[in-house]
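One protein chain is absent from this view; the other protein chains keep their places.
As written, the chain order gives the labels A, B and C, with residue 1 at the start of each chain.
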Amino acid sequence: MEDLFIISDAIQEEEYIINMGPQHPSTHGVLRFKVSLKGETVLGVEPHCGYIHRGIEKMCERLTYQQVIHLTDRLDYLSAHINNEAVCLLVENALQIEVPERVKYIRTILSELSRLASHQLWWCAFGMDLGALTTYFYGLRDREPILDIFEETTGARLLQSFNCPGGLMNDIHPNFIKRVKDYIVYFRKKLPEYDELLTGNVILQERTNDIGFLTLEDAISYGVTGPSGRASGFACDVRKHHPYSAYDKVEFKEILFDKGDTFHRYKARVEEMWESLKIIEQLIDNIPEGDFVVKMKPIIRLPEGEYYQRVEACRGEFGVYVLSTGDKYPYRVKFRSPNFSNLSAINLLSAGHKIADLVAISGSLDLVIPDIDR
Amino acid sequence: MNSIITYLKELFGGIKTLLKGMMVTGYYFVHPRSIITQQYPENRKTLQMFDRFKGQVSMPHDENNLHKCTACNICEINCPNGSIEVISKQVEKADGKTKKELDTYIYKLSMCTFCGLCIKVCPQDAIVFTPEFEHAVFNQDKLIKTLNKPGSSLKEKVKEPINII
Amino acid sequence: MNNEQLKEKIRSIDSNIEITDGPQYVTLSVSPADLHKTALMLKTQADLSFDYLFCLTGNDLTDACSVVYHLESFKHRHCIVLTVKTANRENAVLDSVCDIWITADFHEREVYDLVGITFTNHPDMRRIFLNEEDWVGYPLRKDYTDNNIVLR
Partner (left out) sequence: MTFNIYDLTSFNQWVDKTLYDSLPAFWAMIIEMTLIGVAFLLFYALIGLFLVYAERKVCAFIQNRVGPNRVGPYGIFQTIADFIKLLMKELIPINKADKFLFNLAPFIVIIASFMAIAAIPFGLGLHAIDFNIGVFYVMAVSSLGVIGVLLAGWSSNNKYSLIGAMRSGAQIVSYELSVGLSMVTIVILAGSMQLSTIVEAQRDGWFIFTGHVPALIAFLIFIIASTAETNRGPFDLAEAESELTAGYHTEYSGIKFAFFFLAEYMNMFIVASIAATLFWGGWMPLHIGGWAGFNTVMDYIPPFFWYMGKTMVVIFIMMWFKWTFPRLRIDQLLKLEWKYLLPINLFNIILMALIVLLGWHF
């Protein structure tokens, strides 16, 4: 407890306090770190969030369940499809609707494609945080075909809103399967390049190894999930432990490391890209025939009660809590965003390191600010 | 002696990893053909958007300037941000009955989040997404669009609107 | 442990806890006075060891406020829900659990910010999203009004 809140004691007159953010290149959005420094060494970091707080939870209270979905896109925009899926699964589970197998498969494939795209974007941004600007363009180049796949099938590149309670908005495009297969072949060739360019690089190793340790106990207690938590050995993969959609039908490895430093958080994400490719490969050939949507009543009323649905978003566990009074609007919606919990560990991780390490650490947590502020 | 060996190992190992990275960037430097950048304004003529691309909501009219919208308001109700406003009028038909007909279909592009609910719920398939994406204008008022063309009217023999809400 | 075993186990430890079956998880309801004690029990009890607080939600129930804790055990992989209702709504006060699960630190600040429940023993009870100095009211309360709210 004592070392947890050193920040309030640490910020004193003599220390050099700088604001990183809200407009700072390495915070990836409007997040502000109040950093107290001694020379180059970080004594404490106090995150100030809320710069992009839009009150999505309040807005949801005036929207029907179908309408809530498009707002979840705007939380973690890089795992928009997965967030949509969470709300849909919640509604379907609450009404006990069994969606067709086809829907489950397509949802899983699209989720994994989102995860790939998100991890690619993280990889490029992480390289850029460390000063290797070239990674950014390689990552974006490889992400482009995924966005094309999304655009062709869902009609949007980033905020797809492709899920609806009971299924999908539309069937997959006829080209979808071929494009995904081509992409897997393409990306399997490109992914080793990532390792050559950045992972193996001695400068990156020096920059990230033994920096920002997060122990298993801390990871659990802080609720650091996703690849960041799994790098510390926190087996928190919802896909594995509470499977949803078609995840119980596929074989994949939960990437676990026990060291929990910045390099292993990096490594966990790169390894997850391989696993995502594997999952897609297993599913893409076996999409069963069937409907893409179950006929639902136009007005969805959840039975009175509390509902919770967890999914594995790109940055960790995403949860939707709905308190329903039986009305067509939810009484209360709460989004458990992975980034919010991950952010809380930043002070623990970066205290005692250099400014450059703070940048690397916040990069390795892969924060998406709209998801923090909601 | 051991420390010297580790020192040299570290040194040469490090240099090797650096050279590996330089090989990757060097490869792309000499392979400019792998560039996938599209020259946007120049390729406008050949640029093909995907059919399903959600550019903007529009209302298809046939050659007789007829649309399919019955002004049932379902899209307006389903829109989460109030970007659709359907203004209807009562029209007296030849047989003396008054019937509700579409007067103006206002679509505020600036408020639209492209969730696709209006198109999904439309019982007549009167509105669709079209892949236009060049929405830049100098005046925000221009983003408030009227989707039905002037003088257009309802296509006959459409299904009866299903009253949902 | 499955839900039945969980219920039995908890009943054997503390018979005062009201246990109900939710749609997914076993739900425990405790009074504000017992909150911290029960939470500590759930974390430390070896068979339960709920060490991962994955969601903390504050609700405004119009007559009172409630906080819902979603818990999971890393070791045993079972989940449970702990709910607690404050005595009244105007002066909603609860004990902080951020000494048990550190993640509650941020989540409780969020609940304080948006729902207006004050947590005692919290080390840093400030608003987290909205402006500390000039924001009036708690937006997620049902009677919150703001001139800027755009109704559809």
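Quick note on the criterion: a contact is a pair of C-beta atoms (placed from the backbone, for glycine too) under 8 Å apart; a residue touches a chain by one contact, two chains touch by 3 or more.
Remember, it's a predicted structure, so these values are computed and weren't measured experimentally.
Q: Touched by the hidden chain, which of the shown chains?
A: Listed by label, the shown chains it touches are A, B.
Q: Using the document's definition of touch, tell me which of A:Arg141, A:Arg179, A:His241 or A:Arg301 contacts the absent chain.
A: Of the listed residues, the one touching the omitted chain is A:Arg141.
Q: Given the contact definition stated above, which residue among A:Ser26, A:Ser161, A:Ser324 or A:Asn342 touches the chain not shown here?
A: Missing-chain contact among the listed residues: A:Ser26.
Q: In the whole complex, not just what's shown, which of A:Ile97, A:Leu158 or A:Ile203 touches the removed chain?
A: Residue touching the chain left out of view: A:Ile203.
Q: Go through subunit A and note every residue touching the omitted chain.
A: Spelled out for subunit A, the touching residues are 16, 18, 24-26, 40, 127-134, 136-138, 141, 197-198, 201, 203-204, 206-207, 354-357, 359.
Q: In the complete complex, which positions of subunit B touch the hidden chain?
A: Per the touch rule, subunit B residues meeting the hidden chain are 11, 18, 21-22, 24-26, 28-29, 32, 34-37, 39.
Here is the rule we use: only the chains that are shown with their structure count from here on.
Q: Just give me the whole-number Å value for how far the CA centre of subunit A lies from that of subunit B.
A: About 25 Å separates the centre of subunit A from that of subunit B.
Q: Which integer distance in Å separates the CA centroid of subunit B from that of subunit C?
A: 41
Q: Could you list the positions in subunit A whose residues touch two or more of the other chains?
A: Answer for subunit A, listing residues that touch two or more other chains: there are none.
Q: Can you list every residue of subunit C that touches 2 or more other chains, as numbers and ranges?
A: 152
Q: Tell me, which parts of subunit B touch subunit A in their complex?
A: Within the complex, subunit B contacts subunit A at residues 13-15, 17-18, 20-21, 23-25, 36, 50, 52-54, 78, 80, 113-117, 120-121, 129, 164-165.
Q: Enumerate the contact residues on subunit A facing subunit B in the complex.
A: Those residues of subunit A that touch subunit B are 63-64, 66-67, 69-71, 73-74, 134, 141, 144, 148, 151-156, 159, 161, 164, 169-170, 173, 193, 196-198, 200-203, 205, 298-299.
Q: Provide the residue numbers of subunit C that touch subunit A in the complex, in ascending order.
A: Subunit C reaches subunit A through residues 22-25, 27, 51-55, 57, 59-60, 68, 70, 74, 77, 81, 99, 101-103, 105-107, 110, 114, 123-124, 127-131, 139-140, 144, 151-152.
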